[in-house]
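Omission of a single protein chain aside, the complex is shown with its protein chains in their original locations.
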Amino acid sequence: MIGILSTLVAAPFLAAVVLLLVPDRARLLVRLISLTGAGVALALSVRVAADYDLDAGGFQMPELYPLVPAMGIDLRLAVDGWGVSLLLLTGVIIFAGVLASWTVKERSKDFFILLLVLVAGVCGVFVCQDLFVFFLFYEIAVLPMYLLIGIWGSSQGVTEAGPFRYVWKLFDIGGREYAAMKLTLMLLVGSAVLLVGILAMYFAAGGTTFDMEVLGATAYPRDMQLWVFPLLWLGFGSLAGVFPFHTWSPDGHASAPTAVSMLHAGVLMKLGAFGVMRVGMMMVPEGAVYWAPLVGGVAVVNIVYGALSAMSQRDLKYIIAYSSVSHMGIVMLGAATLTVNGWNGAVYQMFAHGIMTGLFFALVGIIYERAHTRFIPSMGGFAKVMPGVAVFFTLAGLSSLGMPGTAGFVAELMVFLGAWESASPWWTIPAILGAFLTAIYVLRAVRGIFWGPGPDPAFEDLADARGTEWGALVVLGAALVLFGCWPGLIVDFIDRVTPGYLGVLTQGVVP
Amino acid sequence: MIPLHAYLLLAAALFTLGVYGLLTRRNAVGILISVELMANAVNINLVAFSWAHGGTVGQVFALFAMAVTVAEVVVGLALVILLYRSRKDVLVDQARDLRH
Amino acid sequence: MSAPTPFHWGLIALLFPLVAAALIGLVAPLRRAGMPAALVSIAAALTSLLASAVLLAGQIDDPSRAVVEVVGWLPVAGSTMAEVGLRLDGISLSMLLIVTVVATCVQVFSLGYMADEPPSAFGRYYGFHSLFIFSMNLLVLAPNLLQAFAGWELVGLTSYLLIGFYYRKPSAAKAAVKAFWVTKFGDMGLLLALVFLFAQTGAFSWDVTLSGGWAVVITALVFFAVVGKSAQFPLHVWLPNAMEGPTPVSALLHAATMVAAGVFLVVRLDPLFVQAPETQMAMAWIGAFTALFAAVIAVVQKDIKRVLAYSTCSQLGYMICALGAGSVMAAYFHLTTHAFFKALLFLGAGSVIHAVHSNNLADMGGLWRKMRLTAVTFIIGALALAGVPGLAGFFSKDLVLEAVHERGLWLPWLALLAAAFLTAFYMGRVVFLAFFGTPSKAAEHAHESGPTMALPLVVLAVGSVGAGYFGSSFAELYGASYSFHMGLSGIVATSLGLAGLGLAWLVYGRRSLPESSFAFLAPIGKLAESALLDRMYTFMFRRVLLVLAGLIGWLDRYVVDGLINVIGWAAIEGGRRLRRVQTGNVQDYTYAVVVGTILFVIWGLWP
Amino acid sequence: MSVEIAPLYLDVGLGAGALMVLVVDLFLPTVAKRGLGYLTALILAGLLAASFFIDTEGVAVFGAYQGSAWTTFFKRMFLAAGVLAALGSIDHVAQHHRHRQGEYYLLLLCSLLGMTLLPGVRDLVLLFVCFELMGIPLYVLASYGKNDIEGTKAPTGPEAGLKLYIVGTASTAITLFGLSLIFGMTGTTAIAGIGSASASPLLILGLLMVLAGMSFKIGAVPFHFWVPDTYQGAHTPFVAFLSVAPKIAAFGALAVIFLDGLATQQDRWLPIVVAVSLVTLVVGNLSALVQDNVKRLLAFSGVGHIGYMLMAFATADAYGLGMLLFYCAGYLVTNIGTFLVVEAVAASGGDDSISSYNGLARRSPYLALAMLLFLLSLAGIPFVIGFWAKLSVFMAAWKAGLYLLVVVGAVLAVLALFYYLRVARAMYMEPPGNLPIPRGSVSLQLAIGICLAAVVLAGLWPGPVVDAALDAARSFFA
Partner (left out) sequence: MIEQAIFAFVASCMLYSGLQVVHGRNLVHAVLWLGVTLSLTALLFLLLRAPFLAGIQILLYAGGVVTLMLFGIMLTHRHGGVHVENQQGRKLRGALAAGALFALMSGAICTTGALPHGGTAVVSAAEIGQAFLTDHLLAFEVLSLLLLAAMVGAIALARRSDYGEVVSGPAGRGVR
């Protein structure tokens, strides 16, 4: 009997395999199959949420298939409250992502295959209970990015400057292939570091199994925890955009095609933060407590630094990309607080930011597809020709600056509350300042793109969103408002498990 | 009696002479000759040890070594001829199409 | 079906505008049709008004009633951390009535004022309006600080959207973001206060007792947000720019309701503020200073809306000062009366602007003849603002002054008195310049507006006249006592007000005193016009923040990312160097074999 | 002690097969000689199948050989490599070496016989002879290459073969000298006996020279210089074979000598193996970064892979050896598959430069997909076998305390991805231009398909292979 979780992970993958057999020319069929794959994933994630027994909490719907018994690696699936919420996020984003990519013209089959493989990896990470397979899914989720960006991405001009100008000759900096390569390599260096940490834990726990429950229940020596945690933090953190290992993110997100940016900023970066919490903090608690001041400090740097960087950008996608860096800082800050509020907030911020940034990138994709530019100074007055896009962009912007009524507010509030309760309360202040800076750059962007006189004669014929694009925008926008007004829908799941995890962590007592 | 050390030193000396030739000869046949010298040094070693330990093993080993070396030489010479046919010379430092 | 409870009425008051906003927002044909959207919005506002009237009537019957209905909103550690719901008591219901009355008036007024807009913009306008009413009601009816914060931010949002209603006008776009940024800057304080409050008490409830230090910190932070939202010095800079929005918007948001939200918040949090005398002292001083400062600037403005905007700042200063003096009643009473007459003034100004198509006082003049109703109602509002006895402003202003006086805050008291004089003067100036004297070219073709614009003016004028007489009822609602008596403050203020009006008449009515005789005041005018504070903020934004951002952006691209690139470069360069070793000469390869062997032997034999 | 040959049935079959090819060759007309390739593949496949039914464990031929799970595992790898190489070679050989086809398959089988014997030998003399039986045919086969490189008229095969030969014979001489010293200091050539001697300088010298000589065969730095040149110059289907089978066999021999025979001297040779592993990892991967010729690129990447194998070898325990075997198995199918794709591309009008892969994804999507998966497997990316292989090596090394190697190896694995992705980039991101559509022959496609299936299936479910490898390693130490 195949359980629901394995079906959920397999559905996108199977859709990808089916796509392999479909001829290139059957475009509509290709899209419908992809949409079906994504839709099944979404439906199943909703089903998982519905089936999850909130009263019981903990890990549910376990499945176990032996994979490499000799190394203690098994395909162990189970889902907890965090997983449920992030699965929902993934489902929503991929569904919207497929809708937003409806108009991909070139090699659409390959595009959807890679996209679906990536989604399968992401879903796998969220439901996996075997640390090794966790890592494996993690890598699966990272790799298709290379091709997705390299083939369907776009390049941008970058001026040669700075103390390391001479490197320009070697790399095609600003090119999509450069961006793709940088993203892939940086993330995989992270995963290499991660692997070292994982192996250390595995062998310290006896070297018999990668079962996360067993590894988590092992009391590692303090010395070891102190050096393993940074590995896990930086390993996962590179994907979460932790400063200074975030530089793949602006280039990568700016170059990536719409759906890929949506998925990557919306879901993949969360994978990193999720890993830091689930693996880093929960499994090596003493290390986490010891390093929390640094983790939180860097997170605060992320918030402010990302916001300031975003403010200095004039390329629309770069703004959004840097805003992701800034917002992931909030996630990491929440994680570093080691408080219930902070952790709830961190996970909820993953969810909220995922949807928000997904919406952002979907919109940027629409604008770019129409206007063929992402350079804000050349835009202006677009609200006249694309009012729908303007509305949704503003909505996403509001969520990003923490407007009540959108999911972003709830998440940020919880993180701020947690930060003040934490061991380093001063974090709260720059974090709140970051939210203010967000208001500045987001509204500047809105003003620059949509407001003002214009648009230019060249842009007078730009069309508003249409067809499936509306679908993507409405799904994401509605989610943003729904979960902003009624956060309990998701936070109930998250909160069900957080206190237990933290109890274990902060007491340093291992059950 | 001659001490075993003497044989070993002699073999070592011959071996390193062979190494010298190996490193300096530009002609492929020259290199083959040098390798022969090295192989010969091995045989001295083997026979000397065989003499020291008694028994047949060392000499059998030496015989195998000789046979194998001859086989190598045969193949090597064929290679040299092949090289000569394709390039019209057998200077190994001229055969540098494959590099970097 | 049982009879509707207060809770039901509260829900109706809160949610009808939201439903209207959602309908207008989501049903595109409705929005694009324009007028139907307006009607939906007005219907919702009227319903809301009706509900709040019913509620207030009930409240007056039983002043001590406090209905609190909440549902859990955000869980933490298995229990509820934050709730949303309604709190219906004297404070919230009276504010609710003010909001709905003014809002309804303004919406009706807008029917005429905005009639020239294309239908879809018209629909959008009403959508925003409905959203605003909902947000304001959300704030007013909030059972705790968190919901209030939500409403607080949402009114900021609607303010942004409405100021930027003419988004194609660069100045409006700028004004909108400026308003948002400045208020958001203040809101950081409120957010922080929320965080601190939760950390201290584990809840966001209105009435809490805190140990001294925390009370001061939290109230100071709240006050910081109030400074932003209620346009107090030094964060008042956005309000004048906010006049870029349609005039009815200014009447509703930037005069009567939204800017008063700060006052409302402090009133709500009064239990906390009384624990923080230091904050109160600061409020008294800042309020008084703003009152005077804004009044001075208002004197030299040429734009009628700007005069009113600075006047709003000034009057809010009164309220803040009263709160600082510890008199909730005075502040709240003034808030109420001010809402009526300031909305009236703005709508009147709107009517004038609608007629002459200009904001500039120089383009007006002699409108008394052309627009009788507007003139009459505007003058009623102006007199009420100036504190002419018998009108609403007189009672409330008197109460404020009294409170400040009682508290022994002499300097603020004097400042407020001076402001009272100036208020009368600049209102007189506006009245004489706009309605009397010789009509300008633009004013010659002016004519009275239609009934949709006239009706709200009348309603508000009635309010401006009558609101002052309900002092004791209000007091009952707040659980305070009030009886009118003419004290020292009252006498002085009234005489000063009359003097101000007289001076204005002399200068602008009879023109017996040339304007040049005020030349000695020119530096003040210059100072006001130079907008030093504004320039400082602009400097901070452009030359400090943006430059810093640019620096960080550069650093990120070229140094942080550059270093990452250098790592890649180093690897490839290493590969290139290694490549040269591969000479292609087999002798070199054998050499490597021999050297490798030697190295092995050295390492293996060494120990 | 007797002339028991039951454990050698497979090897005997292999030898008989070689002679059969020799005989059949005499009677076949040139046009039909392509059939020899199929015959060879069939023989090998039959033996591979037989290996699952025949019990080849036990001591044979006067104790010179011992069959066990260990040898069986190796044999299967070699037979599989042989099948794939034979299938992959058929067209190339028939097209370019039509008059030398019989010799080609005969030499291939002879070399394979040397390999299959190596892991089970219990005697240094036999070991040496087997080693040479494996090596000498390779010199010849490497010289078959015919492909020209730009700017020269001369065929590259002779140069490739010569380089392999000269470095090879020099290494053989060094090995032999070392073996003579080992024999001299222990008085015996039996593997079981050489461990008992005390650590005299001469013994150490001998074992170090053997280590150095064998490092040539596996292509460890600094004995690796022949690797890229020979790979580039020799013909590709053979390189597919050369790049895996002899190296795996050499690891078998290394295990026999060092982990079994000279395990007592571990403190002398182990640090060197660790150091060589480290240097090999770095040099191999860095050099590959800048290559524009796919075969050279793969050659250097292969050097890097040797570093990983040495890492596993350096654990010197059963677990590590098992993981080494698993790595070898994974590397075998992956690398052969990769080179066969290279052959398929080059055979239809392309050459070996990365640019001839431009737009392959559009010219031949399945071939490109296969190449992509092979490259990912080489890079160690999940759900293809290479990932598990790399992982298993890291696990073994970590367990043995070789932390530095694991860290360096993990980081270099990412660096390696850079150059693998360069090929992927060409295939998927560059426009195809006028390049032809590769049409690999049926046999080549079959071989690629087998490799692909193995890479993917074992990637999805590596458990059985790992178990078998660990069993084999345990039986080695038993």
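Letters A, B, C and D mark the chains in the order given here, with residues in each chain numbered from 1 onward.
Everything below uses one rule, namely that a residue touches a chain if its C-beta (ideal position, glycine included) is under 8 Å from a C-beta of that chain, and two chains touch if they have at least 3 such contacts.
These numbers come from a predicted model, not from an experiment.
Q: Can you list the shown chains that the absent chain is in touch with?
A: If we consider the entire complex, the absent chain touches B, C, D.
Q: Touching the left-out chain: which of D:Leu106, D:Val273, D:Ala361 or D:Leu435?
A: D:Leu106
Q: For chain B, enumerate the residues touching the unshown chain of the complex.
A: Against the missing chain, chain B presents residues 1-10, 12-30, 32-34, 36-37, 40, 43-44, 47-57, 59-60, 62-64, 66-75, 77-82, 84-86, 89-91.
Q: Residue-wise, where is chain D in contact with the chain that is not depicted?
A: Per the touch rule, chain D residues meeting the hidden chain are 1, 3, 8, 15, 18, 22, 29-31, 60-65, 96-100, 103-104, 106-107, 110-111, 113-114, 117, 123, 125-126, 129-130, 132-133, 136-137, 139-140, 143, 146, 155, 161, 185, 187, 200-202, 204-205.
Q: Taking the full complex into account, what residues of chain C touch the chain not shown?
A: 587, 591, 594-595, 597-598, 601-602, 605
Criterion: only the chains that are shown with their structure count from here on.
Q: Between chain pairs B-D and B-C, which one is joined by a greater number of C-beta pairs in contact?
A: Taking the two pairs in turn, the one with more contacts turns out to be B-D.
Q: With chain centres defined as C-alpha means, what is the inter-centre distance between chain A and chain B in Å?
A: 64
Q: Taking each chain's centre as the mean position of its Cα atoms, how many Å separate chain B from chain C?
A: Measuring from centre to centre gives 97 Å for this pair.
Q: Centre to centre, by mean C-alpha position, how many angstrom separate chain A and chain D?
A: 42
Q: Listing for chain B: what residues touch at least two other chains?
A: 22, 31, 92, 95-99
Q: Can you list every residue of chain A that touches 2 or more other chains, as numbers and ranges?
A: Each of 185 in chain A touches at least two other chains.
Q: Show me the residue ranges of chain C that touch chain D in the complex, using the header's touch definition.
A: Listed in rising order, the residues of chain C that touch chain D are 568, 571-572, 574-576, 578-579, 581-582, 584, 586, 588-590, 592-597, 599-601, 603-605.
Q: Help me check something: in the complex, which residues belonging to chain B touch chain C?
A: Touch residues, chain B against chain C: 19, 22-24, 26, 31, 92-93, 95-100.
Q: Could you please specify the touching residues of chain A with respect to chain D in the complex?
A: Listed in rising order, the residues of chain A that touch chain D are 66-71, 107, 110, 132, 136-137, 139-140, 143, 146-147, 150-151, 177, 181, 184-185, 188-189, 191-193, 195-196, 199-200, 202-203, 207.
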